[in-house]
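Every protein chain except one is present and positioned as in the full complex.
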Amino acid sequence: MTDHTLPDNPARRDFLYLTTGAVAAVGAGVTGWSFIDTMNPAADTLALATTEVNISSIQPGQSVVVTWQGKPVFVRRRTPEEIKSAQDVNVSELRDPQTDAQRVQAGKEEWLVVVGICTHLGCVPLGAKPNEPKGEFGGWFCPCHGSVYDTAGRIRKGPAPTNLHVPPYNFTSDTVIKIG
Amino acid sequence: MQQKFLLTLSFAALLIAAPAHAAPEAAPVKATVEGSAPAATATEGAAATDAASDATPAAPAPAADGNAMTKTDGDAQTMEADGKTAAETHGAAPAEEGGHHAPSLPQEEWSWSGPFGVFDRHQLQRGFQVYKQVCASCHGLSRIYFRNLSALGYNEAEIKSIAAETQVMDGPDDSGDMFERPGRPSDHFKSPFANDNAARAANGGALPPDLSLIVRARADGSNYVHALLTGYEAAPAGFTLTQGMHYNKYFAGHQIAMPQPLMDGSVTYEDGTPNTIDQMSRDVTAFLTWASEPNMEKRKQVGLKVMLFMFAFAGLMYATKRKVWKDVH
Partner (left out) sequence: MANANREPFENKFVEWVDSRLPVFTMIQKEYGVFPTPKNFNYFWNFGALAMVMLVTMIASGVILAMHYTPNAALAFNSVERITRDVNYGWLLRYLHMNGASMFFIAVYIHIFRGLYYGSYKQPRELLWIFGIIIFLLMMATAFMGYTLPWSQMSGWGATVITSLFSAIPLVGEGLVTWLWGGFSVDNPTLNRFFALHYLLPFLICAVVGLHVWALHVVGSNNPTGIDPKGPQDTLPFNPYYTIKDMFGLSIFLIAYAFLIFYAPTLLTHQDHFVPFNPMVTPAHIVPEWYFLPFYAILRSITFDFTIYLIVAGAAGAVLIYNYCWRKTPCEKTKPFFPALIAVAVIFGIPAVLLAFFKDVEALKGIIGMIPFAGVHLIEAKLGGVLAMFGSILLLAVLPWLDRHPVRSGRYRPWYRVALIAFVASAVLLGYIGAKPAEQPFITIGQLATLYYFGFLLVIVPWLSHNEPVAVLPNSIHEAVLAEKK
């Protein structure tokens, strides 16, 4: 009566406490996770996670901009000269050394697919449209801080640290690219 | 002792009182009249062109107008209320058994009822077929996306080809024009009409409601949909059916603008299931029940785990509580 906190069988009581506490923690954890998971992309957002592009009407030297997961993606059909200039670069001199072959798919060297977001601070580089400046390396030019990319989307000049990101994509047929 | 009993009693009464209103209630017409004051207020301010015609249904009207009223009306909800009004004008109001939907609905056995109930995939696919070949010509199902069809057991390729059967408006393209393209899994079902007014114009003034939530938006929805689809019959003698209306024994007021949608053999099932009216309406009921809540099976699965966990936890808590309180005198 005098002291209610004195247990008569400490071992069993501790075990019971521990079990109950652990079960409560699991319940709270699972509930908490379901709350957190609601903030992940929802089914309708995930359904738009891939984009299909019909490339049959793109002429050599032309490029199109498509939206993929809310970001611009440049799909460029390169001319033989552009491919050659991209392949002839001395890779060891590059800031982010990558060969042209690492940037395109084998047998489909004509097609360059890159995410159109400058790796410096997230601006969209110019050069996808005919009237836009392509920069001194014939690729893209970022108007924000002057980053210059070549015809393989590699960083050649300016503050950007890495090459333009190549998204996951595959050719579902000769005329359709599925990005994502 | 006596007071404990009284306490328990009042506690129980409180709990019982809770779902009291869940039971559908009678006499919608009276209730409409009661609600008509705010309705008028709302109409006043809204400068909608068809405000007058849409607001009229609250008041009972002669039979001839009854038809027009129903046709100008917003959605099935009001179509029912109107039908009711018309029926009462005819003095043919049925006994108020089921409340909101005057006639009581036959209670069917559904595979998805109960805490462990699940859908039958084959039935869902058949129901989808019925929807596509019969209902879809007038009723939208816009909250369902083609990607949702994976729940019916279709694989990705099948879903793609189903989606591609529909032409979807997209755009504007580079030249600023809208264009049509084949549907994708991320597109939702295309409604048969561009907007509600077009739907009314094409259906003699009545608006076929979107069916995405129809099972949830009607009391005892699954049974209601099934009963309605199988409830068409010839109007009994003495019942004056308004021009352009159809007699349905389960529709409140019995006058429905929708002609009987299902006849024996309306669709041909690939799996050889008999295509009777009853079977087809069961199948489409299953499909629409799924469409109203595509997460139902998931909800029950999670629920089972949660309930098992909660009972175990309550048991542990009880033991702990007993242990802690053991020494208290």
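By written order: A and B. Residues from 1 in each chain.
Following the convention adopted for this analysis, a contact is a pair of C-beta atoms (placed from the backbone, for glycine too) under 8 Å apart; a residue touches a chain by one contact, two chains touch by 3 or more.
Fair warning: this is a prediction, and the values are worked out from it, not measured in the lab.
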Touch residues of chain B, complete complex, unshown partner: 3, 6-7, 9-11, 13-32, 34-39, 41-46, 48, 50-51, 54-55, 57-58, 73-75, 77-78, 80-81, 84, 100, 115, 143, 148, 212-213, 216-219, 221, 292-295, 298-300, 302-304, 306-307, 310-311, 313-314, 317-318, 320-321, 324-325, 328-329
Footprint left on chain A by the chain that the document does not show: 1, 4-5, 24, 34-35, 37-40, 42-45
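As a convention for this text, only the chains that are shown with their structure count from here on.
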Chain B - residues contacting chain A, complex: 145, 147, 184-186, 309, 312-313, 316-317, 319-320, 323, 326-329
In the complex with chain B, residue positions of chain A that touch it: 1, 4, 6, 8, 12-13, 16-17, 19-20, 23-24, 26-27, 43-44, 47-48, 52
